[in-house]
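Removed: one protein chain of the complex. Kept in place: all other protein chains.
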Amino acid sequence: MDNILWHSVFFWAFAVITCGFAVMVVLSDNIVRMAVALIFSLSGAAGLFLLAGADFVGAMQLMIYVGGTLVLLIFGVMLTAQGPFISLKAGSGDWIIAVVMVGLSLAMLLPMAWSVPDWHGPAMGASETKTTKQTALQEEAEADQETVVVEHNVSVTEIGLSLVGVRTDLNQEDQESGQLPEGYLLPFEIVSVHLLVILIGAAYLARAKRPRKPTKYP
Amino acid sequence: MNLDRMLPLLLGGAWLLPLLAFAIIALGGHYLKKTSSQHRAGFLSTVAILGSFVLAVVAFSMWVSDQGLGEPHHGPEFERAQLEENQTPIQLAALAEEGEAEHAHDGVFSVSGVWYIWAQVGEQKFEIGYYIDALTICLFVMITLVASCIHFFSLGYLQEELETGIKDHLVATSAGEPFERVGRQHRFFQYLSLFCFSMLGLVLAGNLLMVFIFWELVGICSYFLIGFYFERKAAQDAANKAFLVNRIGDLGFLVGIMALWGVLGTLTFGEMSTKLAELAPETQQQASPNKTTIQAASFLQDEEAKATNDEETADWNVGLLILAGLGIFCGCVGKSAQFPLHVWLPDAMEGPTPVSALVHSATMVAAGVYLVARCYPLFTEEVLLVIAYIGVITLLMAAMMALVAVDIKRVLAFSTISQLGYMMLALGVGGWSAGVFHLITHAFFKSLLFLGAGAVIHALHHEQLLIRMGGLRHKMPWTAGMMFVGCLAIAGAGIPGLDWGLSGYFSKDALLAQAYAFAQVNPSHVYLYWLPLAGKALTAFYIFRLWYLTFAGKPREKKLYENAHEAPLVMLIPMMVLTYFAITAGWQIPFTPSSVTTILEQALPAVASFETPWAAALNYPAEYLSHQYHTKIAWTAIATAGTGFLLATIFYVWQGLRPDEVQKQFGPLFRFLQAQLYLNEVYHFLFVRPLHGIARACSWIDRHLIDPFVDRMAKGTVNLARLEDQGDRKLIDRPIDWMSASFYDLAVQLKATQTGMIRQYLVFLVLGTVGFFFIVGYLWQL
Amino acid sequence: MFTQPIGVAHYLVVGAILFVCGIVCMTTKRNTIGILMGVELVLSAAILNFVAFSQPAFRVDQEASLGIDGHVFALFAIVLAAAEAAVALAIALNYYNNHSTIDVDRAQDLQG
Partner (left out) sequence: MSFYQLIVNAKWESWASTLVYLPEIVLCLTIVILLLLRLPRWGSRISSLGIALVGSVIAFVLSIPFETTAEANPEAATTAQPVSLLQEETSPNPPDIEASSEETKAYKQPGDTIFSGLIVYDGLTIFFRQLLILFVVALLILMGLTGIPDRDSGADVFTLILGATVGFSLMVSSNHLLIAFLGVEMASVPSYVLAGTLKGRRIASEAALKFALYGAGAAGVMLYGMSLMAGALGSAHLPTMAENLAQLTANGVDDRQLVLFLGGLMILVGLAFKLSAFPFHFWCPDVFEGATAEVDAFLSVASKAAAIGLLLRFAIGISGVPGEPIEAPAAVAQATSTEEAKNTFDILAISQTEATSLTFAAQADQEKTKLEEKPVTDPDSSVVPIQDLIVFLIGLMAALTTTFGNLAAYGQTNIKRLMAYSTIAHAGYLMMPVAAAVALLSKDQAGAQEAVASVVVYLIAYFFMNLGVFAIIALLRNRIRSEEIEDYAGIVRESPGLVVCFGILMFSLIGLPPLAGFLGKFWIFAALWEAGLITLLFIGGLNTFFSIFYYLRVLKVMVLSPEPDHRSPAAIPIISWPGLYVAALTVPVAILLVFWEPIRVYSLWAAADLFQ
């Protein structure tokens, strides 16, 4: 039992949840069931994020994504409540195509995913690596142990600072040698413009046409 | 006074003025026509060309005051003295080489530059530039002068085009009524101005590409002007014919330009000679007196030092140069109506007569000659020989056709072709200045003749057949007199003993002398002298035949004769101006030893051409050497011309011989000539009918292959929709149908792939990705 | 299975499965909302990849991990996905208003 890595256990658990519910989304015909399955699947993904040390991203996944999906659910119920559910079933032909596509895509993706030995895990890598970005602490740790798992859990502060253009994760030498830290000030600001435009656009489409003379163009 | 700066400015202005007139008339012609003074468009155009003329004259005088009038090469005594010592042809040739070394390589003074760089491809630039030397200046003066005269003439000639209702009797309408249309004088002057702009641009152009552009522009103008009476079927056909035949020539021209590009890497006139010198440095150095034809020391053959590789390149270069020369000449053949491509010019007489005078005799058709003269250093000996022979064939053939033509304008058209042949011949045998000189004198007397013919046609209300005229000298004495001067000029009348004559006397003399000199040193090409001499007799004969039939004898058509009248002053005065120049253009300028020839000779290019291994080396005697023959040739020439004149007089005045009997006797030949050697028919058979065949094949393909294809695509969509419909009901069949249908149609009926189903689009999004992955991955063995 | 440490590859496999589920969802669902759910699955697969790639502990070549860049990328992807979903929903609503159905197979006016 000592050999069991709890991290792996949780990973597999979340992976099964994520993939299982994703498959359920595919297989279900009922839009409400699909939405519920999607919520679980995305929550599982959020768990995987947390396991990968991306606490903030995981939290955001839960808040934005899962929250957003709830809206999807509401829309789904709203829009399909009147129409017959039955009519929206996919035909057998679609399923055959789907199977072909699943086969082809998996044949494409899975070998790709497993193709890099370095990525199979920290201990499974064949070669010893020299890291250039190791901090003093990490070097110390390396001296202690033979194989070191350098974990890097990004904190909210770091992300927040990077969004205003300041990178704290890169060390001093890197910056002084001319390596420009890739701060994300621009995308952070510009995405707000994007969201504004999107809001206006979505509102434009969704709001009812004001009662005026009918549009004169064909 | 700075020639470098002033000349481009003046000539550029002279060049652009007609364009301005064109633009104004083209944009506002409608309004100009509406105003009370209906001449306005014509006046505008005339003022523009007059302005050009003034600018050209100013430029000319600046040139003369700066560069002088040019000296004739060596006094005749000197030459004669030399000639006595060197009697054999070979020695003469040596003399020629020496002369070249002394004179031809002096370098030609020219002003060239760039106004605008249009495009740059690699190191090569396409520029809007200019190249001005004595030739340019002279041609500018000549063109603007003749054009001004003809503009004035047109004001009178096209008077009726101002009216709103013109009855065109030559257009048949279904009702049998004469066709009635609105006059369009402004259109005429619009095209005329555009033509002047294009022609001047052609002369001013600094590189071959520009020449080509203006070459096409004058072609377009010619097309418009020939088809001015476009309601007439004949005019339409003639315009089309002129355009298409010229295209054949231009194709060759284009090939030539490309070949030249390939060998020289430049199209700019100013750079050509230096590039040529780079290409063959040995030729320049070896231009020593010792060099003879027998030695044949070509820069290709005596290079032991050079590797074979280099020789191959050089071979290749010379081959390209020959191709370039032939190609450029091919363009000239089309534009100057030389032998195989001359067929369009007689038909082009369908245009108004001033157009025939300006475009189809004085300027545009001479552009070919001009281009040959301009590109003279490029032509290898083979090419020059080809030019000479084409010229001889043309001049003889056209002169013979002129003998039998019955339309007054067609006679003049054939005469033009014939004279152009003379010019080409002169250039081909090394008589550069003789050819160009004849170009200028010809422009004067031929436009005079055409204007005279125009006056006659105007007087007779568009009657052009010679056999219906006669005796008109009583009705229109001025015209008759001036045309007689023109006839004398073209026949080359003069008094050899006094060395006095009309302009044609001097120019023809010069070119025949050159041909003689050439025949002297190249005995195998002696026909290049005898045939033109015979042509001279023919010239005199047909031109006086024309005059006699028109003006002499008794009127053959009473009614026509009675309605005839002398031309108005606006038409007579331009003719007088032209008459003056037709007489004096060849004379020495008072108080100087110079004449137009000497001015032109300032631009004389180096005659040294490449001697190539493929042709027997020719020898080109320097032009000044032919001066010694002038007197001798003049006597011979005047004798032949006199013979022609006498024959014409016997035939048509004294009526000692009856033309119809001769006609009967030589029936086949006569018909052969009258049918223009059946060349039109041959071309019809060779080119037009196959083209029709191809066109038919294309239309068949369109109807039987493409249309069904389109139909099938439409049908396929319907079928697919039907399949979809069935598939909905039969759920089991559906995927197979859908897939088979969509995949089949993807290959055959592309339109059918767009089924409108978003889910299917998404399937293709995925399958496209996967497909690219597997196919490209497989191909690249990833 | 549980004794082996987890690597990037494991995450990639999960991501691949999510991706495939997403595209199948997109192509089989006739409900517009269903298709959008498929898109969400695909996007979350990509986000999962980003997160996995940012963790140096999951791989041997640790210096090649994306670090904070991956996290930020993931965050932006989430935001953009939400924005896209919002617009897609508005468009779907508009479609529903005009066609009185949410079935994409009825969108057949435009074809050929």
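A, B and C are the chain letters, set down in written order, and residue numbers restart from 1 in every chain.
The definition used in the following text is that a contact is a pair of C-beta atoms (placed from the backbone, for glycine too) under 8 Å apart; a residue touches a chain by one contact, two chains touch by 3 or more.
Since we're looking at a predicted model, the values are computed, not measured.
The chain not shown here is in contact, across the full complex, with A, B, C. When the omitted chain is restored, the residue from C:17, C:43 or C:57 that touches it is C:43. Within the entire complex, the positions of chain B that touch the omitted partner chain are 117-120, 126, 706, 709-710, 713-714, 717, 750-751, 753-754, 756, 758, 760-762, 764-769, 771-773, 776-777, 779-780, 782.
On the side of chain A, touch with the chain left out of the figure occurs at residues 108-109, 111-112, 115-118, 161, 165-166, 168, 172, 177-187, 190-191, 193-194, 196-198, 200-205, 209-210, 212, 214-215, 217-218. For chain C, the residues touching the chain absent from view are 8, 15, 19, 22-23, 26, 32, 35-36, 38-39, 42-43, 45-47, 49-50, 52-53, 61, 63-66, 69-70, 72-73, 76-77, 80, 83-84, 87-88, 90-92, 94-95, 97-99, 104, 107, 109-112.
The rule is short, and it goes like this: only the chains that are shown with their structure count from here on.
In whole angstrom, the spacing between the mean C-alpha positions of chain A and chain C is 7.
Between chain B and chain C, the centres computed from C-alpha atoms are 72 Å apart. Shared contact sites, meaning residues of chain B that touch two or more other chains, fall at 759, 763, 766.
Listed for chain A are residues 94, 97, 101, 105, each touching two or more other chains. The part of chain B that touches chain A in the complex is made up of residues 727-728, 731-732, 734-736, 738-739, 759, 763, 766-767, 770, 773-774.
Residue ranges on chain B touching chain C, taken from their complex, read 717, 751-752, 754-759, 762-763, 766. Across the complex, chain A is touched by residues 1-25, 27-34, 36-38, 40-41, 44, 47-48, 51-52, 54-63, 65, 67-69, 71-72, 74-76, 78-83, 85-87, 89-94, 96, 101-103 of chain C.
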